[in-house]
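Some chains have been omitted; the remaining ones sit where they do in the full complex.
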Amino acid sequence: MAAQAAAALERLRQAAPLVHNITNVVVANVTANALLAAGASPAMVQAAEEVADFAPRAAALVVNIGTLSVPQLRAMRLAVPAARAAGRPWVLDPVAAGATPFRLAAAREMAALRPDVLRGNASEILALAGEDGAASRGVDSAHPTAAAHAAAARLARSTGATVAVTGAVDHVTNGERAVAVANGHPLLTRVTGMGCTATALIGAFLGAGLPPMEAATAGLALLGVAAERAAAEARGPGSFQVALLDALHGLRAADLAGAARLAPVPAGG
Amino acid sequence: MAAQAAAALERLRQAAPLVHNITNVVVANVTANALLAAGASPAMVQAAEEVADFAPRAAALVVNIGTLSVPQLRAMRLAVPAARAAGRPWVLDPVAAGATPFRLAAAREMAALRPDVLRGNASEILALAGEDGAASRGVDSAHPTAAAHAAAARLARSTGATVAVTGAVDHVTNGERAVAVANGHPLLTRVTGMGCTATALIGAFLGAGLPPMEAATAGLALLGVAAERAAAEARGPGSFQVALLDALHGLRAADLAGAARLAPVPAGG
């Protein structure tokens, strides 16, 4: 499977896909730079007046609700159907989906628009699947990771999306099969926007023509391996961020083939 | 007093408080990363539709008017009462308060909502206190720093906030007593968002349960000491920013106890 991720990286660099991002103000710069470093071409077009014109010009769309506003939600409602009508894949990042009713409603509305990939952390996936409450107090509650993986499988089946749950070990599932990505580093949790960066990289692989499972797996493996390299020379979260962009840029397909730790796991749910 | 700041840092790291920021687009990424590096957990939720739901979930609220808009002001008007009703402390950063009537009116409206801490530079504090005009042309005008410290004391008494005036030496006062923080480095003035970062760190200490004077003093000491460490290895403002995040992350309570230069000073005013 690592060889497959390496081939995907070669394909990304040859395609240099234009990735349309409707994202939050905290990470806009970070994700644009990560896309550029990895070999894609980012565009951050988000006005309702133009997103439907622009989405078909890009190879993929990334929708991120991190600093959602009503005008931005209106733009998302126009961009997604325009991308889909043009045959463009898209990926959803339901940032902090469970934090407020406004955010949960928006995340669910977007999830119902059939994203190709949906990426979140365990609590976001549980919230989207409606399981931050009663269900998660059941058997799974002593095993929050297992609960999130099971919720991901159910969410994948109900939405048609490939669902990626990121954490110490990432879990990617389409509801039938699942892959674990065991790369990464704890410093990823001390820098803002690293989950959003994972989502954007998945968008780049989708834009390069990879199918959802392969795109999600390759995106997470690329970020995880780059993070491992960056952490090896970082002295804290500041130098880690810098080294991460250098690593995303410098990593060769062969490096990814050698370092990606991917394995099939039960789909759960 | 340095020992008190060190104890505050230990408390911050144990509490890892969730800090709700309604802030400007220039510094959103920088302040989120500074909060993460220091040991807090940032959230940048700013839609009017959700801030009142979210504010009580966080341990403290940071309000910053750096790129104020009417929709953002509407969100601030909802977030602050919601935070206060839930017993959450909050800190106000009246960025460039004197630059335009729109901004001054908003800063004064927010200051009247009883922030626990209010942090600005000398000209912002003078503007808020109504002393950028006639009053500051009086005796104090040859001593702009003294004028700002006097204005801070009066502002503290009229608003109930602890007021921090940052500059070459920072000054923190509750109107009755005052503390000078003599840490920092000139490179802090060559990087955008360092004042906003000071405010956000004060928010983190408030969120960890420190009283306003202690939170403000610890926040400014932490940033100042980290800046000194960063400057020692920086070659300019780019490498300084990187080293600053590393220092905020790596600094131990004992380091802060040894390096913080805090002293009681007359409250003025």
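Per-chain residue numbering starts at 1, and chain names A and B are given in the order in which the chains are listed.
Heads up, the rule we're going with is that contacts are C-beta pairs under 8 Å (C-beta built on N, C-alpha and C of every residue); 3 or more make two chains touch, one makes a residue touch a chain.
Fair warning: this is a prediction, and the values are worked out from it, not measured in the lab.
Counting all copies of the one sequence in the full complex of this file gives 3, of which 2 are shown in place.
Note that in this section only the chains that are shown with their structure count from here on.
Fitting subunit A to subunit B on Cα positions gives a rotation angle of 120°, stated in steps of 5. Computed centre separation for the pair subunit A/subunit B is 34 angstrom, with centres defined by C-alpha atoms.
Remark: subunit A residues 24-27, 29-30, 66-70, 96, 99-103, 189-193, 234-239, 241-242 touch subunit B in the complex.
The touching residues of subunit B, when paired with subunit A in their complex, are 25, 28-29, 32-33, 36-37, 42-47, 49-50, 53-54, 57, 71, 241-250.
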